[in-house]
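For chain A:
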Amino acid sequence: MNRKLLCLLPAAAVIFYAVKAGAGAPIPPPAGGTISGKVTYTGTPPKMKPIDMSKEPTCAKQHTTPVMTENVTTGPDSSLQYVVVYISEGDPGGAASTETVRYDQRGCQYLPHVLPMQAGQVLQIFNDDQTSHNIHPLAKVNPEWNKSQPAGSLPIDTKYDKPEFIPVKCNIHPWMHGYFVVLNTSHYAVTGPDGSFSLKGLPAGKYTVTAWQEQYGTQTQEVTIGSTETKTANFTFKALPY
Partner candidate 1 sequence: MGKVFAVLVTLITLISIAFFVMHTWWLPPNISTTGKAVDHQLEETLIGTGVLFLAGQLMLGCFAWMASGKTKDTRAKRFPGGATSVVVTAIVVVGIEIFTLTFVGSKAWGAIYLTPAEPGALRVDVQAEQFAFYFRYPGPDGQFGGLHPDKIDDGSGNYFGLDPANDVAARDDIVVGSLVVPVNRPIALSLHSKDVGHSFYVRELRMQEDFVPGLDIPLHFTATQVGKYEIVCTQLCGLGHYNMKAYLEVMSEPDYEQWLKTQAGQ
Partner candidate 2 sequence: MGVDVQDAIHAGQKLGGSGLPPVTRNTRLPKVALSERPERSETGVWIGIFAIVMTFAALTSAMIVREGVALDWQHFQLPKILYLDTVILFFSSWTLETALSKLKEGENRFSAGMTWLAVTLALGGMFVIGQVVAWRVLAGQGLFLATNPSSSFFYVFTAAHALHLVGGILGLGYLIYKLNRTRSAARTTGIRATSLYWHFMDGLWVYLFVLLLARM
């Protein structure tokens, strides 16, 4: 019995790696044009404040360096993170994507801080902490709800039907703050730590690209691209110290 098992092991390993490789195989680049660019700021942005989590030891001990507020998150050479860039006009839209969007509560933080999704797309909210959380999306256009999620309880499934920028807060941990960005388009991106973004797989056409920052609002640009062309669209927000 045991020996049999031992003999089987290598085989199993082979199969395993084969499968893994298959999964990891490079996906062919999507057809269509790409709009990419960088979001930056001018002026002095406000200093992000350290968050005091001492109230919630189970979370506090997960962070070696203090967690900072994220309302204006800046990066190297005055780049802006957590800016949502999306096609506001020119996208014919279409049915909502079937894949679910995942939203995590970990270490008493919302991950990601800003979560774009398509109207009608299924949103799954997980509590990965050892404490109860409370999710309270302050929606105005969509229905507002306010639910607690005890540690180790099932994920909350929900969706939003109308486009809206929805602030999300945790009533139990006041510092937990994030955004659901519900969009009509499936072409959206969030700027990374270096402020860069790219919208791929756009059919040829004329588009209005909008960049949204939770504190500084929106900016738009007109971009026309061909079927396989790549264009750059940079955005610059004016930052104030307070």
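The rule is short, and it goes like this: a contact is a pair of C-beta atoms (placed from the backbone, for glycine too) under 8 Å apart; a residue touches a chain by one contact, two chains touch by 3 or more; residues count from 1.
Selection rule, in plain terms: all candidates are chains of the complex that A comes from, given by their letters.
These numbers come from a predicted model, not from an experiment.
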- [ ] Quickly now, which of 1 or 2 touches chain A in the complex? Give its number.
- [x] 1
Open item on the list: Considering only the defined contacts, which chain A positions touch candidate 1 in the complex?
Closed with: 46-56, 69, 71-72, 131-132, 134, 148, 167, 169, 171-175, 177, 214-215, 240, 242
